[in-house]
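For this view, one protein chain was removed and the others were kept in their places.
Per-chain numbering from 1; labels A, B and C assigned in written order.
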Amino acid sequence: MVNEQKKVMMEVKNIKLRFGGVVAIQNVSFDIQEGEIRAIIGPNGAGKSSMLNVINGFYHPQEGEIWFNGEKRPSMEPYEVAKTGIARTFQNIALFKGMTTIENVMTGRQLKMHKNFFWQLLRYGPAIEEEVQHRKRCEEIIDFLEINNIRKTPVGSLPYGLQKRVELARALAMEPELLLLDEPMAGMNVEEKQDMSRFIVDVNEEFGTTIALIEHDMGVVMDLADRVVVLNYGELLADGTPKEVQADQAVIDAYLGVPH
Amino acid sequence: MKKTIIGALVAATTLFTSVGMSFGDLLVPVMTYRVGPFAANGTMNANGFVDYLTMLNERDGGIGGVKIKVEECETGYKAEKGVECYESYRGKNPLVHTPNSTGITLQILAKAPEDKTPILTMGYGLSAAAKGETFPWAFNYPTSYFSQMTSILKYIDGETGLKGKKIGFIFLESGYGREPIPVLEQLAPKFGFEYFLLPVAGKDAQNQSSHWLTVRKEKPDWMIMWGWGVMNPTAVKAAIKARYPLDRFVGNWWAAGDVDLAPVGEAGKGYKGSTFNATGTDFPAVQDVIKYVVSKGMTKTEPDGPGSVLYNRALWNAALIAEAIKTAQDITGKKEIDGEDMRLGLENFVLDEARLAELGFTGMVAPISGSCKDHEGAGAAFIQQWDGKKWVKISDAIPPMKEIAQEMLTKAAAQYASNNTGWTTQTCK
Amino acid sequence: MDFLTYLLTGIFLTPFAEMIEMPDLFFQALWDGFVSGTLYGLIALGFVLIFKASGVFNFAQPILVVLAALALISFYKMGIPAWLSVVCVLIMFYALAWLIERLILRKLVNTDGNILFMSTVALSFIIIGAAQWIFGGRPSSMIHKELGFPTGSLEWPMFGGGVYFEMLDISAAVVAVLLILTLGLFFSRTKIGRGLRAVADDPQAALSVGISLNQIWVIVWFVAGVVALVTGIFWGARSDVSFALQIIGFKALPVLIIGGFTSVPGAIVGGLMIGLGEKIFEIYWGPLLGSGVEGWFAYVIALGFLLFKPQGLFGDKIIERV
Partner (left out) sequence: MYFRETGQFKSKYKEELAAFPIFEDKIGIAIAAIIAFILIPLFGLPGLSYEFTISAVMIPVVIFTITTLGLNILLGFAGQISLGTAAFMGVGAYSCYKIMTIFPDLNALICVVLSGVVTAFVGTIFGLPSLRIKGFYLMVATLAAQFFLEWAFIRIPWLYNYNISGAIEVPYKEMFGIVLTGAKSEPLTRYFVCLAFLVVLTWLASNVIRGRIGRSWMMIRDMDIAAELIGVRPLTAKLSAFAFSSFYIGISGALMVFFWLGAAEVESFDINHSFTYLFMVIIGGLGSITGSYFGAILVWVVPVILKEYGKSVFGIDAFIMENFTTILLGVVMLTILIVEPHGLARIWQIAKQKLRLWPFPY
């Protein structure tokens, strides 16, 4: 369903990332096309999360370049990367425990709200208008992800599955161009996985957000992803449609282990 | 549940009655500090003051037949708590305030005229308060810090001369410690001596090793100390460690109490201090206090209290207030007097040799009488030396350099009045 | 212009000239700095012990020093012979450690660091109130003579003047070194020592391995009490025992920053650095700034460390994971 000459949104060229002696990523390059669901898979410690952190500006690679929307991106701080429209969720949930669900989702709107300090003080006229307008956008996302019943409960007390969904809601509230999902379905039971997959597909189709997805469950990856990148020990193992990757011998060896 | 309600009711009623009752008494509040780094000295001040007034109640049934109600209020030598204590006596008709701290005095000095209650800071407080016309409501009999510093400098001049000498001034970093610095600034060029300042912050009072290393560096001929609380023994100990000759080390009357040198003991031999009251228990007034109060156990004083420098001075402080109350009663003819009458008493009492003999203070303190213009009395101070166990008087009374001190006091008073617009003054006839 | 020259000479020239001109004073300053450094190190040691073993930053350690000193003097005043009153203080500390563990630590086992830290601040307020009530607020002199520690001082004449070493300070340094060695061995060699380190890393894991958490914590607080007593004796001997010691106790915080939280040698090296640095800076550069700079010097040094080497010299690196 995705034709070849799709515009490339992000391209990562021979990234090399080292922590002291440990090499996390060994010159990996791949691209993410606009509007597609790009999966990144690989065994534990393959460098998937590190790659996400590189895109996010949290880690700065020793070598390699990142191209975004056709321009070479200078080395940026995480909050600058967020400004360019890249949102993410976290492997082990990073919600704001001191706030309720609606407040957490509202934090996604941080970058969109610009009323300066003076208006904030008075919270009158334009300041309150802006707040209401963004609040409306959040309510839409909450309806979209069907978490209206937990709107006022503090996030810390929510079950695991719902917390993941609130995190997705927060990321969506940023209205990102590129959404990075770090194992959104880890630790979920079957129905929860189905719900989350449906949401991911809806987000991709309805909002047109490009999604980069890290996931272990091959079943989910196969039917969700348009293209798949396989990493192993920090190196690029394979890159292609799910069917091609499934057939690739190197990938099977990596996953099922090779007697050598 | 019932018991607590009754308890609360009783509490409320006694409170109201006690407030009412105080009008029948002569309420003399005193701010004390039995807690914190200044506790040792503060306890002596408090006990002496309270014991003397209790003695008057026991022996003569109060003053002019009216019982004295003396109330302590804990300040821990902190300005904030002092203000709190002052506020807690508003509306209870206190006769006079005894802050026992220069810091607190500065805070309440502006409030006293509004509440018509005089402040007596005996030998401490704002020196400029000596000028009665500018400070109608503040008194610092018998002598102020300016006068004392001139007396000490006169003593040094007598011992080794001042010309070409170097004097180190180590002082507690507070209103109290900084008060006499203008005297040094003024007299240094006049007498041709140089001086350096060694401020000791409250929290460094116990850690003066670097201060005394600077003393070794500067090599002064004389050291003068304006210390209080735990700073005093620490300073003398540090001086001994730094091999500084103790007979060239003079503390002011708040830095030379028994309680300051007891912890140093024999090693402190030679350290000098100025004072205006003699030590020892063989004065009739002290004997009465021991007989009527201390021996009957109606006091918190330790046995070593009576006769010590600070205790006797506190007795004299209470005696001054008692005499002023008596004078106020005589002038106004009223038994229960208020703040305004007390002010008159403080300006008109007469404590000549004869009166001192009656009260039993002969030989302990110099005679002094109140006056409208001069709220200080420019009293003399004499020097005593620690001989390892007790204080020994080694000089007779050294009057302050009157003209210099008075001129500085007038200037300081004028400056204070100009700083505070709308400051009430009085003109004496 | 002359202000600039005054400033430059004041910073670079006069101090060194003074050092050369009066070397005995310089060595005396070094010795005094060394002694106060060891005492800062001892207080910091108390902090490290409890932090290493229970992950709790014990804000009450300085007040424990004051409590130990006051208790010792009061027991002695009650007529108990000197060394016996030391034992009484140790018994008191064991009971206190047991109470603290039972009433506070047991209930706050897995709360986050801040709450535990705040509880020790509250604890220090309770101890201040109780100590003042029971032992009275009056500063009193330490009974180090009765404890048999030598008094008087040695003199080392040099260049006309002389450097004076108080026997008391020497014994303080000796005892401090002994204490550090025993504690260093205690932590690495003995069974309990290893248990302590395990508990510090991860209380749950230690529990699963069978180390009884509560018993370990009582021991730790007791050992911290012993360190507090030693510090109290020597610090009290140098200057009277009173509650102002607590403020000086806070100087141990910068020592911890420099030496690192979890290392015993770090506490001592940090202590010495602060002690020496403070003394020299105060004597030679102090007058330029109006003196009294000792109050904040240690903290400014610590701030410098914080910005460039947060985990201090010996502490283990703090790693932030996403």
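In the analysis below, contacts are C-beta pairs under 8 Å (C-beta built on N, C-alpha and C of every residue); 3 or more make two chains touch, one makes a residue touch a chain.
In this text the structure is predicted, and so the values were computed from the model without any measurement.
Among the displayed chains, contact with the absent chain in the complete complex occurs for A, B, C.
Of the candidate positions B:Cys73, B:Ala262, B:Ile331 or B:Cys372, contact with the hidden chain is made by B:Cys73. Contact with the omitted chain, checked across C:Phe34, C:Tyr94, C:Phe165 or C:Tyr299, is made by C:Tyr299.
Contact with the chain that does not appear here is found for just one residue of B:Gly48, B:Gly62, B:Gly103 or B:Gly379, B:Gly103. In the complete complex, the hidden chain is touched by one of A:Ile40, A:Val54, A:Ala82 or A:Val251, namely A:Ala82. In the full complex, subunit B contacts the hidden chain through residues 11-12, 14-15, 18-19, 32, 34-35, 71-74, 76, 78-80, 83-84, 87-88, 90-92, 102-103, 106-108, 110-111, 113-114, 126, 173-175, 178-179, 181-182, 199, 201-203, 412, 419-422. As for the chain not pictured, it touches subunit C at residues 57, 103-104, 107-108, 111, 113-115, 117-119, 121-130, 132-133, 137, 247, 250, 253-254, 257, 289-290, 292-293, 295-296, 299-300, 302-303, 306-307, 310, 320, 322.
Residues of subunit A in contact with the chain left out of this view: 56, 58, 77-79, 81-83, 87-88, 90, 94-99, 103, 106-108, 110-111, 113, 115, 117, 120-123, 127-128, 131-132, 135-136, 139, 170, 174.
We adopt the following convention: only the chains that are shown with their structure count from here on.
Chain C has its Cα centroid nearest to the centroid of all protein Cα atoms in the structure. In whole angstrom, the spacing between the mean C-alpha positions of subunit A and subunit B is 75.
If you average the CA atoms of subunit B and of subunit C, the two centres end up 37 Å from each other.
The set of subunit B residues that touch two or more partner chains is empty.
Multi-chain contact residues of subunit A (touching two or more other chains) are absent. For subunit B in complex with subunit C, the residues that touch the partner chain are 34-37, 39-40, 43, 173, 198-211, 213-214, 216-217, 229-230, 233-234, 237, 241-243, 263.
Subunit C makes touch with subunit B in their complex at residues 18, 22, 25, 28-29, 32, 36, 132, 136-141, 153, 161-162, 164, 166, 238-240, 242-245, 247-248, 278-279, 282-283, 286-287, 290-292, 294-295.
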